[in-house]
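Excluded from the complex is one protein chain; the other protein chains are retained at their positions.
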Amino acid sequence: MAILLTSQSRVIVQGMTGNQGRFHTGQMVAYGTQVVGGVSPGKGGRMVDGVPVFDTVREAVATTHADASIVFVPAPFAKDAAFEAMENGIRLLVMIPEHIPVQDAIAIVTRARDLGVVVIGPNTFGIISPGQNTKMGIMPNHIYKPGPVGVVARSGTLSYEIAFSLTNAGLGQTTVVGMGGDPVVGQTFVSVLEEFKRDPDTHAIVMVGEIGGSAEEEAAEHIKSLGKPVVAYLAGRAAPPGKRMGHAGAIIERGRGTLESKEKALTAAGAQVVTMPWQVAEAVSKVLR
Amino acid sequence: MAILLTSQSRVIVQGMTGNQGRFHTGQMVAYGTQVVGGVSPGKGGRMVDGVPVFDTVREAVATTHADASIVFVPAPFAKDAAFEAMENGIRLLVMIPEHIPVQDAIAIVTRARDLGVVVIGPNTFGIISPGQNTKMGIMPNHIYKPGPVGVVARSGTLSYEIAFSLTNAGLGQTTVVGMGGDPVVGQTFVSVLEEFKRDPDTHAIVMVGEIGGSAEEEAAEHIKSLGKPVVAYLAGRAAPPGKRMGHAGAIIERGRGTLESKEKALTAAGAQVVTMPWQVAEAVSKVLR
Amino acid sequence: MKQYEYLAKQTLASYGIPIPPGKVVDNPDQARKAVEEIGPAALKAQVLVGGRGKAGGIRFASTPSEAAQLAQQMIGMDLKGYTVERLYAEAKLDIDQELYISVTTDRNTKEPLVMASRAGGMEIEDVSDDQIVRRYVDPRVGVEPYFGREMASALGLDGTIFKEFADLVVKLYRIYQEKDAELVEINPLTVVHGHLVAADARLNIDDSALFRHPEIERIEEGSDLERKVHEIGLAYVELDGDIAVMANGAGMAMATLDAIQYFGGKPANFLDAGGGASVEPTAQALGVLVSMHPKVIFVNIFGGITRCDDVARAILQVKQTVGIPVPLVVRLVGTNEAEGVKLLADAGIAAYSEMAEAAEQAVKLAGEGR
Partner (left out) sequence: MKQYEYLAKQTLASYGIPIPPGKVVDNPDQARKAVEEIGPAALKAQVLVGGRGKAGGIRFASTPSEAAQLAQQMIGMDLKGYTVERLYAEAKLDIDQELYISVTTDRNTKEPLVMASRAGGMEIEDVSDDQIVRRYVDPRVGVEPYFGREMASALGLDGTIFKEFADLVVKLYRIYQEKDAELVEINPLTVVHGHLVAADARLNIDDSALFRHPEIERIEEGSDLERKVHEIGLAYVELDGDIAVMANGAGMAMATLDAIQYFGGKPANFLDAGGGASVEPTAQALGVLVSMHPKVIFVNIFGGITRCDDVARAILQVKQTVGIPVPLVVRLVGTNEAEGVKLLADAGIAAYSEMAEAAEQAVKLAGEGR
């Protein structure tokens, strides 16, 4: 099995006729994703890679019964696209664009909570469920393989690094989720861990965290009752204090958000925290034995 | 029994130290209403008629465990007062002020739907449950008495006229609800009829409607399955077409909203529609026999 | 509160909605100059009624002198009971297509409603349902651009007009919301040389929200008498009968008209003296009724917040100052009823307690007075 995204998911691509949208539609189709339609206002009626294009999500959903959407439109239009998807019945929404204003992200995430929509991102590489041959995102296809490990990460390339090292070590993945690198995103470590907890095929979980925020500290509370082993790598050990977080973060965090704080909380909760990304695979091998 | 407002309801008065608020607090207390507190920013700590005054609803609710509020503040501040009440746990909200902007009323009513708050008004005389010795409103105390008739009205004085005629005919009331005279109000005939349907002590229902809108037509749909007799009086038989509704109403109503349309719908649904207000009591006597 | 077309259009323009070039004129010379400047133009009477065109309120001027001539005829003319005080001279449009769009509040769903149609140019009440696209706005969400695209798509628009229409929906909703509009309507919304132009516009502002819109021009509507009563703060509508009516509460006032008609009489007006009016405004309202020279004055009060003794005092005050030269029928029950009835009785005025009897008596007296 997998979490959130399965082979049953019927996916549309908002902004499919742009460069990025077109390229990644091809990549997703190649991976096996059920891409049932695309949306590009004013370009309805065309076909891209055998996929029909619609002017609106409304028409796309009416015709294709899509329940998931991946958004590639430029950041200033992303809020509009997200609301269009959510108000028309999309229940899994992957927001690729970076540089979406925080106020827009707050509006999207708040509405998603009210409607029960799962938002991945913004500023994410997406989500991939290797055992289900499906992905919604911009991650390279070849670095994943099916297996028992659930991966949840805050940042993209670092998660590729780690997923690929898992794959090379023979440790496949149920689902890899990129929460997104923006200050306000749809998921938390907690929400994704809860999903992995319910998935019978996920036997170990890898958390790829980093300094700043207190998402890792909050996750620690849940790890205690998870019933599945967790391996965590935290980036930012060498980052100079204050350079990244700034004052706005600091007045909220008040001492949390440091690598030490996160490592302490996770270790106390029973997670195994490794120091370097290349140590993840071995640690996972051990906890799976 | 009664609907919405019972002797258990713990009531606060927002705007209690104003002229209107102070006068009607006295009237409510005299009628038996459990007025547990008042709210007037900057006047917390005082007592009015033996009732403690608080600066905020938050403090009032924390101290008194109030679950209902009646709002007397001037219209420009009514939205603020309504949100203050709703966000702090008030679940029955009576909005007395008239001239509240429609956009504010939409915001109040929308939020109330989300939070499960029952809003009576705006621009209402309120709600009274004679058998429970409690009222939230500005209606005269002496014209009601306990009995088997539920009354729901759009306008105030006309409902007094009819309630008093019922009382004089020996027909008491479970609850009398004033929905309010504004374009956008919290209740509909449908929502109030549903409440009366569930109340075992309400044996007949009086609807006091008027021309404009299509609330009466929509109520007709529900009357069919109500299982209780309905007597309706509709005001506006002599009103010249167009004078009251105006264009904004007409483009939505498109032929509905006229007295003929309402009378036809209600009669077809099995309600008895009387022509003059003084015919209501006799008609109710008949359906109760 | 309705806005004149030219003011409505200024608002549209301030939100970036294209309007035709135009000028407000209030005399023939200005009309001449306007046409010199903008070319052949429609001269449109600025009155607050629909259906101006059919009533002769819109005329076309090809030349400046024709404009002056037409303006001479139009300014001061009566249009459906309104005197034309100024015209809006607007460049003649080369119209390819006429659409319709409006935003208003649906009191049943308690939500904003956007209506659009490809059948523009006529009153939307006369357009059949299947030609109208209606979309409700979730107030939690408002109108994002996709909403406009969905409407454009539902209307079957495409190309430039698709985009312009989608954009216009967003702007129109902003006007509805930011200006507290009861109604904002563009009809017709025209296609001119491949682009949308608002050829006519209606903008009605929510009276209750005017306090937060100092920027919006105040427009007084109605007859002199209506304006006078509105200034007191009361709801008033002129009718064509001979029994002047005052009641407290809108529903009560309507029921009073109904009762008069029920007994065969004709009401002269609708006057809602409000839920809690005190002596002075009640007396002023009654003074207005006296000034109408009706056959009978019928005061129908069920005292709730309104106190019967206050009403009695208002009646006595008018009687003693301006006098009440026609038969007066008073029905007075409710709060402080005994005091009110006694005050009137001391002045020789009998008060009824039953509305039916009082209404019947008022009609009877009006019949005698005819």
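Labels for the chains are A, B and C, by order of writing; each one numbers its residues from 1.
Just so it is clear, a contact is a pair of C-beta atoms (placed from the backbone, for glycine too) under 8 Å apart; a residue touches a chain by one contact, two chains touch by 3 or more.
Values in this document were obtained by computation on a predicted structure and should not be read as measured data.
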Could you run through the displayed chains and say which ones the absent chain touches? A, B
Residue in contact with the excluded chain [from A:29, A:158, A:226 or A:287]: A:158
Listed in rising order, the chain A residues that touch the chain left out are 75-76, 98-107, 109-110, 114, 125, 138-140, 143, 153-161, 164, 181, 183-185, 188, 208, 210-211, 213-215, 218, 233, 235-240, 243-244, 246-252, 254, 275-278
Could you pull out which residues of chain B are in touch with the chain that's been left out? 41-42, 44, 55-59, 77, 79-81, 83-84, 87, 111, 114
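Just so it is clear, only the chains that are shown with their structure count from here on.
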Among line, ring, star, complete and other, the chain contact graph is line
Which chain pair shares more contacting C-beta pairs: A-C, or B-C? B-C
Centre distance in Å when chain A and chain C are each reduced to the mean of their C-alpha atoms: 55
When centres are defined as mean Cα positions, the distance from chain B to chain C in whole Å is 27
Chain A: which residues touch two or more other chains? 114
At least two other chains touched by the same residue of chain C: list those residues. 140
